[in-house]
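Complex shown without one protein chain; remaining protein chains in place.
Order of writing sets the chain letters: A and B. Residues in each chain are counted from 1.
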Amino acid sequence: MASGIKGQDREDAVAGWLFMTPALIVFIVFLIIPIIFALYFSLTDWNGISPPAEANWVGLDNYQTVLLEGGIRQSDFFKALKNTTYFAIGVVPLQTILSLLLAVIINQRLLRYKEFFRTAYYFPSITSSVAISLIFLFLYQRSGLVNNALEFLTFGAWEPVAWMSDARGLFHIILEALGVTLRDGPEFLRGELLGLTVWDWISGPSVALMAIMIMNTWTTIGTMMIIFVAALQDIPGSVYEAAQVDGATAWPTFRRITVPLLRPTIFFVVTLGLIGTYQVFDQIYVMSSGGPAKTTLTMAYMVYRNGFRNSEMGLGAAIAILLFVIIFVLTLIQRRITGSEAEQ
Amino acid sequence: MASISPTIAETPAQEVDWTARLRLILSYAILFLLAFTFLYPFLLTVTTSLKTLPEINENPVALIPETWTLEGYLAMQNLNVGRWMFNSAFVALAITVGNVLFASMAGYALARIPFPGGNLLFLTILGTMMIPGIVLLIPMFIILKQVNFIDTYMGLIFPKVTTAFGVFLMKQFFESIPKDLEEAARIDGANRLQMFFRVILPIARPALIALIIFTFQGAWNDFMFPLIVISVRQELYTLPLGLAVLRGGLGESLQWNAILAGSLVTTLPMAVIFIFFQRYFLEGISYTGLKG
Partner (left out) sequence: MTRKWYKLLAFFLVLTMALVACGGQEEEPPAGADGEQDVPTEAPPVEEEPEAEEEPPAEEEPPAEEEEPAEGTGAELQLMGWSSSEAENTRLQAVIDDFNAANGNIQVNLNLVPDYDTRLQTSLAGGAPPDVFYIDSFRLPDLVDAGAVEPAEGRIEDPDDFYESLRDAFTYNGTFYCPPKDFSTLGLQYNTDMFDAAGLEYPNEDWTWDDLRSAAEQLTNEEEGVYGMVLSADFARWIAFLYQAGGEVANEDFTEMTINSPEAQEAMDFYVNMVLDGFAAQPADLDSGWAGEAFGRERAAMSMEGNWIVPALADGFPDVNYGVTQLPAGPAGEATMAFTVCYGVPADIPDERKEAAFEVVNYLTGAEGMKAWTDLGLAMPTRQSLRDQWLEQFPDLQPFLDGAEHARAWQFVTGFQDVLDTVNNGLQQAFAGTMTSEQVLEQAQEVGTEVLNR
């Protein structure tokens, strides 16, 4: 950003910080300071009940406990990391692509009833997550709507499953269908890595976790779509007219013109997706409490469980900080990839 | 408001060839099918809230109640729902106004003003969204107590008057606005503030509407934060907080109809506001074209 005269630079610096001031005051007092607190807690053995000043300094012990020390807390941590990562890998691409497609479809000039569609798709986002979770518990029952629909669509071939209590992993199901089981599979499957067996690592999301993933995608598509629609509307119509003159058809127009122009928005949606999925909590809290067989134990839920159920707020804070680091690194990577900072 | 139907009228009919028409039909099919799956659970919520408890237990997914009842809603009659709704609206409104102003200012600075530390600042703000909020509850409470914000409207509003989400949203939007507009204004001798209010904000209309919707909704539905701000003065509860009391202890007889009725009462005002703003939202295209 090389811009001309020195006076301009100074003026920009002042203006920049002035524009930021109101936001900064709020952020520093109500976000940065609490985060520094949390960082400090993660270095103590604080139980989350007594006044925090009474906690003992333990250095990096909490981090060591979850990362290096064998035992239930390590294996739980990596289980949560595994579950959360499967969750993110499944949900983020799915919701980004689906919502972008929906936005493009809905943004077609010739389409009518836009208001209706937009409202309809946004409805799940409006409804409170607690209510949605409760309704989905109904729908996911063994004789619930989801199984009924699947049975209907597959002409009865579908075997009803009790979605929320099925701990089988997706890849395990596939592997077992191919005849590979833990018992007679190759030896390395039984090897242990960071508290979990290799077989556990490659489980894939459990049926219960997938049920929550589907629900999560369903509820966020509307929001993401709204963001994309807003961004699409920012693209001047003249850009498309030019493409039409050049004779470009729908797909190339989308790929060469729409997507590059949407870069900042895609970065935004994917980052939000990463943050949202890596911090998934509400649905777990209401629907599964981490079960069955800890296959829906997510990192954010583990923070809660340690901090507010197990008197280990220090450990919970350490997990929260690790979660922060993971999301941050992923965000930086994907900032590179989407190239959101590239100047036009 | 008049953006859609005229567009169709303007397009000469003979230019719409059959592939385009087919695509349109296909679009409609997909869109209606999806609309159905998106609305059905909501409809189910509405009708289930009007069922009797035994009937819900009998068949939870039947859409039409056999006996209609207001049982679920009567559970709320002794609660201070009116007051809570006012609190929610007031707090959400104040937060939204604050965000429209401050988050867009901050977003603008980060997107458009090259100032030292800007990039680091942006990453820091982005970073604050990546800490699970649950771990910040107790520190937040301690600070709120220090500044005497516990059990006040100020406590509910002030900490949220700029959200990291809002700043991030606006920054990304401002980045996609062509730069030449500002250059023109600068040549005319406008300063940053004038540029922002006269040139940038008006163009950012679709983004601002999105910001308004998201912020309002986020503030309206927020649960954990009001939970720690309001300690004893239940008349300051927001709606989600107040209705959570209704849900009571889990594991016991879940009053599904009352729970769903409660969540509907929470949801409906949001839905009305969204539908209202839809109309502004749709104007976007024509307005961006006008360039100030």
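The criterion applied here is as follows: a residue touches a chain if its C-beta (ideal position, glycine included) is under 8 Å from a C-beta of that chain, and two chains touch if they have at least 3 such contacts.
Since the model is a prediction, treat every value here as computed from it, not as a measurement.
Put simply, the hidden chain is in touch with A, B once you look at the whole complex.
Screening A:Pro52, A:Gly222 or A:Pro264 for touch with the missing chain picks out A:Pro52. Considering B:Ala62, B:Val97 or B:Ala271, the position touching the chain not shown turns out to be B:Val97 (whole complex). The omitted chain makes contact with just one of the residues B:Met85, B:Ala184 or B:Ala271: B:Met85. Which of A:Tyr40, A:Tyr240, A:Phe254 or A:Phe308 touches the hidden chain is settled by the complete complex: it is A:Phe308. Within the complete assembly, residues 53-54, 56-57, 75, 78-83, 85-87, 89-90, 93-94, 97-98, 137-138, 141-142, 145, 147-154, 157-158, 161, 202, 205, 223-224, 227-228, 231-236, 241, 244-249, 251-255, 280, 292 of subunit B touch the chain that is not shown. What subunit A contributes to its contact with the hidden chain is residues 22, 25, 47-52, 54, 71-73, 76, 137, 141-144, 162, 164-165, 167, 290-294, 305, 307-312.
FYI, only the chains that are shown with their structure count from here on.
The centroid of the Cα atoms in subunit A and the matching centroid in subunit B are 18 Å apart. By the touch criterion stated above, subunit B contacts subunit A in their complex at residues 4-5, 7-8, 11, 16, 20, 23-24, 27-28, 30-31, 34-35, 37-39, 41-42, 44-45, 48, 60-61, 101-103, 105-106, 108-110, 113-116, 118, 121, 124-136, 138-140, 142-143, 147, 158-162, 164-165, 167-169, 172-173, 175-179, 191-193, 196, 206-207, 209-210, 213-214, 217, 221, 240, 247, 256, 259-260, 263-264, 266-267, 270-271, 274-275, 278-279, 281-282, 284-285, 288-289. Within the complex formed with subunit B, the residues of subunit A that make contact are 1, 3, 9, 11-13, 15-17, 19-20, 22-24, 26-27, 29-35, 37-38, 41, 48, 52, 102, 105-106, 108-132, 134-136, 138-139, 141, 144-145, 218, 222-223, 226-227, 229-231, 233-234, 236-237, 250, 261-265, 267-268, 271-272, 275, 278-279, 281, 299-300, 303-304, 307-308, 313, 316-317, 320-321, 323-324, 327-328, 331, 340, 344.
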